[in-house]
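Report on the structure given below.
A single protein chain has been removed from this complex, and every other one stays in its place.
Order as written gives the chain letters A, B and C; numbering starts at 1 within each chain.
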Amino acid sequence: MIHTLTLSDLTVSRGERRLFHDLDLTLRAGEVLALTGANGAGKTSLLRAIAGLLRPDAGTVGFQDGDGNPLDERQARGREVHFLGHLDGLKGGRTAREELGFQCDWLGHTQYGLDHAVEAFGLKPLLDLEVRRLSAGQRRRLAMGRLVGSPRALWLLDEPMAPLDARWREAFAEQMQRHLDADGLIVAAVHDPLPLPTRTLDLGALT
Amino acid sequence: MLDLDMTPYAAFVWPAWGVSALVLAALTARAVVASRKWKRELARLEADPTPEAADTNRPQVARSAIGPKERPQAAQGAVGPKE
Amino acid sequence: MSRRDLDQEPRPPGLRGATRVLLERELDLAWGGGGGPLLACGFFACLTAILPLAAGGDPRTLGPVAGGVAWLALALASLLSLERLFERDMEDGGLDLLALGHLSLEQVVLIKALAQWVAVGLPLALTAPVAALALGLPASLTPLVALTALIGGAGFAFTGALGAALALGAKRGGLLIAVVVLPLFIPPVVFGAGALERAGSDQPVGPALALLCAYVLFAAVIAPFAGAAAVRNAQG
């Protein structure tokens, strides 16, 4: 179970352009880190590097458990990391129920978690609709379902609230708080500040 | 001695050798021209150093890390939690 | 309500669960939206129909090439939906989700290749005998056509999945997959069509089938690792 996320000397570039270098950072359970900075500053790349989807030029991403001994990266990412990017990975042709079911099955879920997800994000009326018929906000809530349906320690969110309206932003903020209370960690790339006490890392100033 | 009389098969031997020579010459020319071009370009770029001396931000791509690992800029750790 | 008092720890789907779940979804995606296996069979039928129209319907000319053409059509039909295998997931973010599951990317490529074999290989293996018959192959060979087509289909699925992974994010994906993958399809086509040829001239078919199976096992080992490397490369 991931308790601490440690970045040491992390250097990431996209193509020829270096985004940031020698980034050191430690995030402990219960903390949320907000990534700010202009478009293209590397927020998404940092999230993808933590999730292991992007190979850093140098430096390491480390996960430690409660009493500090390091976890195997592959194992930790396969069982303890959620990555919610701009693209939600949903298949337009299938129904919301099938897609939520697949995403939670694939990431490992509890039956209790699944019902809780549907209730937390008001997905009940959407379940029998085909995904392509959902609005952007509804699709985002459906994609967020897996965060609650398959409890995992580290949430990596890329501008999660963008398509949501005020009511569902507040609901999501509550889910984030609930996750933090349960010793979860969150790293979120945001444009407008999160309604939670957060640490911030301005990627714009790093290069 | 050198026998260049290919009579019955001249139409096969000469094209074979001719095209082979042509292609090999083309390959050589292309390689040499490209080599000279980038050699000149590199010399020009390295001759007039960029506005600020080109040694701080040592690019990792073409040059392996020799000497101690440099940390050109103290990393900007996360700002303390905002109350 | 902290996570600890959730009544159970998250139930990891375990290998079987995740495999079944992904396989079902892949099949649903491949066969869903109508069409289903008919698309692959339809393409196979078109190819088989074009040949006599192009080369004349005389059984004397078609007979000897019937086995070979059936295999040519099988190889091309297998190329059909390779682009769908990874490109769609790359475009809609599904690949990131698959990379963060309990199964490694190598296993994901393996399962996707198996799904491709079932979704496209199976229907083709059922259509191949019919096509071969139509082209004048003796009826006694049809069970062999189906068997070799089924085995060869697996080889096409694995090598094809590797080609699809390599062409991820490339322009002209579909055509590129064909140029990259077809040279690698040569052994199964040679062994598969060779088996028919041998059976036709009453020679033992064993060695050809054995070689075909050897190729499939070989592809089943290479494709997941090379494919996963290609996916990681295109992803990050």
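Assume a contact is a pair of C-beta atoms (placed from the backbone, for glycine too) under 8 Å apart; a residue touches a chain by one contact, two chains touch by 3 or more.
Methods note: contacts and distances are computed from a predicted model.
Here one chain is missing from view; checked against "Cytochrome c oxidase subunit 1", "NADH-quinone oxidoreductase subunit L", "Heme exporter protein C" or "ABC transporter permease", UniProt names that protein "Heme exporter protein C". Put simply, the missing chain touches A, B, C once the whole complex is considered. Only one of C:80, C:150 or C:234 touches the absent chain when the whole complex is considered: C:234. Although one chain is not drawn, the whole complex shows that of C:23, C:47 or C:211 it is C:211 that touches it. Here the missing chain is touched by one residue of C:45, C:122, C:150 or C:176, and it is C:176.
Within chain A, the residues in touch with the undisplayed chain are 15-17. Touching residues on chain B toward the chain that is not drawn are 1-4, 6-10, 12-13, 15-17, 19-20, 23-24, 27-28, 30-32, 34-35, 38-39, 41-42, 45-46, 50-52, 54, 57, 59, 61-64.
One chain is missing from the display, and on chain C it is touched by residues 162, 166-172, 176, 179-184, 186-187, 190-191, 194, 197-198, 211, 215, 218, 222, 226, 229-230, 233-234.
Keep this in mind: only the chains that are shown with their structure count from here on.
Inter-chain centre distance (chain A to chain B, centres taken as mean C-alpha positions): 42 Å. In whole angstrom, the spacing between the mean C-alpha positions of chain A and chain C is 35. Residues of chain C in contact with two or more other chains: none. Residues of chain B in contact with two or more other chains: none. By the touch criterion stated above, chain C contacts chain A in their complex at residues 1-4, 6-13, 17-18, 21-22, 25, 28-29, 32-33, 88-89, 91-104, 232, 235-236. By the touch rule above, chain A contacts chain C in their complex via residues 48, 51-55, 74, 77-79, 81-83, 85-94, 98, 102-103, 105-110, 112-113, 150-152, 178-179, 181-184.
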